[in-house]
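Only one protein chain is missing; all other protein chains are in place.
The block that comes next holds subunit A.
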Amino acid sequence: MKVAITGMGIISSIGTTVEENFHSLVSLKTGLSTISNIETIHKDIIKVGEIKQTNEQLAAQLNLPQDNNFSRTALLGAIAAKQAVEDANITDINEYKSGLISATSVGGMDMTEKYFYDYFENEACQKYITSHDIGDNSQKIANCIGLKGLVTTISTACSSAANAIMLGARLIESGELDRVVVGGTDALAKFTINGFKTLMILSDDYNAPFDNNRKGLNLGEAAAFLVLESDAIVKKHNKKVLAYVAGFGNANDAFHQTASSENGDGAFLAMNKAFKMAKIQPSEIDYINAHGTATPNNDLSEGRAIIRIFGDNVPDFSSTKPFTGHTLAAAAGIEAVYSVLALQNNVVYPNLNFKTNMEEFNLTPQLTLKEKEINHVLSNSFGFGGNCSTLIFSKN
């Protein structure tokens, strides 16, 4: 498989553009901070990867009318998708058979949790009732980029955006679409903060993936989209190709609703499938952008799966979640952007906050910014429901 990526857009806690995100990554600047946009009793305890703009500011960027009913998830998604379309130099999105495959886990939950009871008292907020719906969020993003065509959404928890990229690549490869905008968006919500809190996997510190003393994850919010286009469009318009989707794999751990199996069966299967499709050997991978959420369970399971695939020759790897927090359904989207940036700039990002190797195995992530030739990047994303996804991005 070889599907061209011709545009990227991103908004996260480490930047509101692709350039800003890259700058933060290479200057080791984390986006984790104390929460300011959400009222929660946990605000002094947890650190999150929050985008420091209010909904009003985001809506103004999109020139939305005052009475719009965008959830924060839709606002972030629309900003990132618009950037991606502009980056791909697309002027008429409907010139070709086009689609949007989005991904989200919370959808409009930020509004639902705000107005859950108020809806019955206050007519003014009732406009947000339909914004809860995940499909409604994607439809709004499609409208913001003027797209008429195939619009759908994948919601497989924290692997969602990886799966959106997979479907998009499949639709281009099969000729079903000529052009597709793929990615994910998730806003912070009290719902997810408290959900992860009850699972006791929220760190009260800065997350430290693959560290023996890791205490859990920091949540974050973000959106990122890629534009994938057919070879025919690339040739006809002599388009600049940023990188290629070279392979992907999806498997289910079929072990537990929320926990990963100890040996990372699902992750192992997903990586294996991706290699088969990409027709490359594990030894050709120059960088792994790990899922690395810094929960005890994920890092053990993912680490074991990586060892099963790569043996003694584990390539440079890091998790970028100490920069952004875990952005749930958007995570694989922003990490796809970071993977492409790694290919373009020949860098491996450091795995911040790591101090001590895990006792279960001898895996040390890349600890400093490293420059080297990078041709293939593997990116992992795993989610509740046993969902395991791997993407391979290649330079040529």
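Keep in mind that, in the parts below, contacts are C-beta pairs under 8 Å (C-beta built on N, C-alpha and C of every residue); 3 or more make two chains touch, one makes a residue touch a chain; residues count from 1.
One rule holds in what follows: contacts and distances are computed from a predicted model.
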Chain excluded from display, named as in UniProt, from "ABC-type xenobiotic transporter", "Germination protein BC", "2Fe-2S iron-sulfur cluster binding domain-containing protein" or "3-oxoacyl-(Acyl-carrier-protein) synthase": "3-oxoacyl-(Acyl-carrier-protein) synthase"
Options A:Gln83, A:Ser155 or A:Thr295, residue touching the unrepresented chain: A:Ser155
Chain not shown: contacting residue from A:Glu20, A:Glu86, A:Asp133 or A:Glu284: A:Asp133
Contacting the left-out chain in the complete assembly, out of A:Gly247, A:Pro350 or A:Gly383: A:Gly383
Residue ranges of subunit A at the interface with the undisplayed chain: 40-42, 100, 105, 107, 109, 112-113, 116-117, 119-120, 126, 129-130, 133-136, 138-139, 142, 147-157, 163, 167, 170-171, 174, 176, 190-191, 194-195, 197-199, 250-258, 265-266, 269, 383-387
